[in-house]
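Sending over a structure as structure tokens; questions will come in a sec.
Of the protein chains in this complex, all but one are displayed in their positions.
Let's look at chain A:
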Amino acid sequence: MIRRSLIWGTLAAATMLTPAFAQDSTVRIVLNEEVDLLEPCMSTRSNIGRVTLQNINETLAFLDLRQGGGLQPKLAESWEQLEDGSWRFHLRQGVTFSDGTGFDARDVKHSFDRAMDPSITCEVPRYFGGMTIEAEVVDDHTIDFKADPQQPILPLLLTLISIVPEETPVEFVREPIGTGPYTLTEWTPGQRIVLSQRDDYWGETPAVTGATYLFRADPAVRAAMVATGEADISPSIAALDATNPATDFSYLDSETVYGRLDHSVAPFDDLRVRKALNLAIDREAFIGTLVPEGALLASAVYPPPTLGWNEAVEVWPYDPEEAARLLEEARADGVAVDTPITLIGRTANFPNNVEILEAVQQMLQEAGFTVQLQFYEVAEFEDLYSKPYPEGRGPMVVVAMHDNSRGDPSFSMYFKYASDGRQSGISDPKVDDLINRAQAATGDEREALWKELHAYLHDDVVADLLLFHMVGFSRVNERLDWTPTMATNSQLPLADIAFK
């Protein structure tokens, strides 16, 4: 009798411990990697940002990739550029942090200074290289940012700074305080993070009242969890598992795969050879086979919604005869077209990496190139990808994946194409000039300059071997009204989620 009641008691207790498969207004989100830090100044790290950005901590402005609305106000109501080139932000009033303290300009200054402080190694300073920025409090609700050299995209750069209270110490915190609609209520390392809605949030109350974040490294398990109702959203699942059209969505994930050419090494110093290289690749043939359906053929190193995207630029067609003709022409002029070219990949860089590069190798060989394929681990790959490039190198096509979800080409262009850009394979005075002018320009002028550069690099310089804008896949429970966007790689605002 006692034994029986013990058994039934245990079973009953176990049932109670099982998390209810909630049909409520909370959501469960399963991420691909444990969130081991919840520091607001590290929110540029993908999974930290997915938990904190716009949920716990907010920013002065945010980039609206969902509705394509561009830069939108958040904690700043408006901003303008002053005559001396610095930027003035007018802050929202009546905003409080989750610890009850009020939000004002001193919090903004502290958040910026703290993120830039060299005594804690935040990730944010990487985006502010080559400039010095000074934050200056004008009054409680106004703050100026003075940049040297001037930064026309400073408001965009400030979307990277999470605002924390002035009292936050300059060391990594484990209990982030912010102005966002949610607060951290539970954090069991390695297992779950729970956010709950605040009562005193300044903005509109989101439909989601709370969120639990879980971590599973295996993509098949993440997909299974949404299928069984144990989770509501898995922002990233494998293309292979994305089989259910009712729950699985593909989205342009802001990554671009391209082959970097080094124009200082023969035969890539010859325009005809670079054109032949591009004409030899049947890019269409990859889509839906080795590269998932939904991926786009690339004509720039950043994806379409970026400012200054030039619709008029057309992707290189597949024309092996023309490629062979151009190569013959170059050979007749004494260009060393038979020099063996090394196609360089990074191990496990993206799905089907090896197969894609093998197909590229084959296509190039069919067009008349001699191509070897080599793969390297991250650190060795980095030595070939970034300057200083190795001495005595032969012609290399370094196939890399570049991420730019920030909405402006300046996050890519200098590094990839300026004469002294760390990963640049070209040295072209017109490109340098266009980059400098575009980076200093604003509004329509900036857009026009980026457009010009996009076309010039692709059509005239034929700078590199652009391949694909990649896609990611998410699985979403059918009870939710939410689809992934390009921003899903870096943030997942719960306020965007609605219930059907």
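Heads up, the rule we're going with is that a residue touches a chain if its C-beta (ideal position, glycine included) is under 8 Å from a C-beta of that chain, and two chains touch if they have at least 3 such contacts; residues count from 1.
The rule we apply is simple: contacts and distances are computed from a predicted model.
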**Fill in**
Its UniProt record identifies the chain omitted here, from "PyrK family protein", "Phosphonate C-P lyase system protein PhnK", "Glutamyl-tRNA(Gln) amidotransferase subunit A" or "ABC transporter permease", as "ABC transporter permease"
**Fill in**
The one residue from A:Gly129, A:Gly334 or A:Gly443 touching the chain left out of view is A:Gly129
**Touching residue (missing chain; options A:Phe62, A:Phe215 or A:Phe268)** = A:Phe215
**Complete:** Touch assignment to the omitted chain, from A:Ala224, A:Val337 or A:Ile435, lands on A:Ala224
**Message:** What does the interface between chain A and the hidden chain look like in terms of residue numbers?
**Reply:** 10, 13-14, 17-19, 34, 36-37, 39, 118-121, 123, 125-126, 129, 171-172, 174, 189-191, 214-218, 220-221, 224-225, 227-228, 230, 379, 382, 385-386, 415, 422
